[in-house]
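Apart from one protein chain that is not included, each protein chain of the complex appears where it belongs.
Let's turn to chain A:
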């Protein structure tokens, strides 16, 4: 009777044997996680402390310079980032969603070519970003003769994050229950009417979240653009898709390569701006997910 009145879970029973070892193990696990978080906190604090004094209107009002860290700004890099990312979004989001619709709604999984497409997307998601730089250099900049321009950078970054958009969109589409499709088809809608009026509206929050996360990855990407002509100091804002350009991560990299101390603080200040943009985008993604996510 006494036993029944104090039911103990398996978890509590488990801890009895060697309490000291159990305890140490648990502490080791928690400290591992803590080390990762301490690293993250140290990084953010360091960047903020180093960048704070230099974080003022000079950053977005002035153009980059390697002569005087006091008057140098990042305006052309900020506008360049906006240009490149807008074009990337324009190219990669429709393509990614279309590919996801094809794979989820149309593709016959028993056909070998559809399995190849699927495996291929998985592999592309983990190709090093510098290899995309080689693709951009060899094919887009040279073979397609688009040169070192905003459009070359956008297509390259678009291809780089395309697998992320496709994978996220597929998950969102898959989460729409089949009964919605069946209901629509039973009422006489065609397959495309079913997809465009029922499935896609229901999947939009998931697709939007995934797309924003993909774009935030593209914003921080520097390695492929090193090979695509973003390296030089550009003292004008891009005025079209074929213009020369620079972007924030590359500008940061350039300033870090300078030996004078002033550029170190300038780089840190630009990093704060870059991280602020990313934070804004990620918050938007999380907000979208929480606000519009449907539970079926």
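Criterion: contacts are C-beta pairs under 8 Å (C-beta built on N, C-alpha and C of every residue); 3 or more make two chains touch, one makes a residue touch a chain; residues count from 1.
One rule holds in what follows: contacts and distances are computed from a predicted model.
Novice: Considering the UniProt annotation of the chain absent from this complex, which name among "ABC transporter ATP-binding protein", "Cytochrome c oxidase subunit 1", "Hydantoinase/oxoprolinase family protein" or "Phosphate transport system permease protein" applies?
Specialist: The chain we cannot see is recorded in UniProt as "Phosphate transport system permease protein".
Novice: Per the definition of touch given earlier, which of A:64, A:80 or A:133 contacts the omitted chain?
Specialist: A:133
Novice: For the chain left off this view, which of A:63, A:82 or A:124 is in contact with it?
Specialist: The one listed residue touching the chain not shown is A:124.
Novice: Per the definition of touch given earlier, which of A:147, A:220 or A:262 contacts the omitted chain?
Specialist: The missing chain is touched by A:220.
Novice: Considering the whole complex, not just the chains shown, which residues of chain A touch the missing one?
Specialist: Answer for chain A: residues 10-11, 13-18, 21-22, 25-26, 28-30, 32-33, 35-37, 39-40, 42-43, 46-47, 50, 94-96, 98-99, 101-103, 106-107, 116-117, 119-124, 126-135, 137-139, 142-143, 159, 162-163, 166, 190-192, 213, 216-217, 219-223, 226-227, 231, 249-250, 252-253, 256, 264, 267-268, 271, 274-275, 278, 282, 286 touch the chain left out.
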